[in-house]
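Right after this comes subunit A.
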Amino acid sequence: MSYLIGAYGFAIVLLAGYVIYLVRQARSVAARMDEVEEGGPAAG
Partner candidate 1 sequence: MAPRADLLRLAAVADALLLLLATGLVVFYAPADAVQGVVQKIFYLHVPAAIAAYMAFAVVLVGGLVYLWNESPAADRLARAAAEVGLVLTTVTLVMGSIWAKPIWGTYWVPWDARLVSTLVLWLIYAGYLLMRRIATPGRQAARFGAVVGIVGFIDVPIVHFSVTWWRTIHPPIETAAPGALPPAMLLTFAISSLAVLLLAAVLIGYRYRLEALRERLAAALDR
Partner candidate 2 sequence: MRAYLRVAGAVARKDLRTELRSREMLPALGQFVVLALLIANFGFDVGTGGSRIAPGVLWLTITFAGLLAFGRTFAAERDQASLEALLLTPASRAAIFAGKALAAAAVLAACEVVLVPALGVFFGTPVLSLPLAAALVMVTIGMAGLGCLFAAIAAQTRARDLLLPVLSLPLWVPFVVVGGRAVQVALGGGGELNGALALLLDFDILFVVVASLAAKFVLDD
């Protein structure tokens, strides 16, 4: 049983971690996009 928990535990942690990575990256890039668009090309 412990193997089962271990295997699924690892899988869920990795997949969830990847989803969080994607969301966080998307947010940070979107934020920088707004920054660039507001400040005009000079803010680049």
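What to note about this one:
Please note the rule applied: contacts are C-beta pairs under 8 Å (C-beta built on N, C-alpha and C of every residue); 3 or more make two chains touch, one makes a residue touch a chain; residues count from 1.
On how the list was made: all candidates are chains of the complex that A comes from, given by their letters.
No experiment lies behind these values; they were computed from the predicted model shown.
Chain contacts in this complex place subunit A in touch with candidate 1, from the set 1 or 2. On the side of subunit A, the complex with candidate 1 involves touching residues 1, 3-4, 6-8, 10-11, 14-15, 18-19, 22, 25-26, 29-30, 32-33, 36-37, 41, 44.
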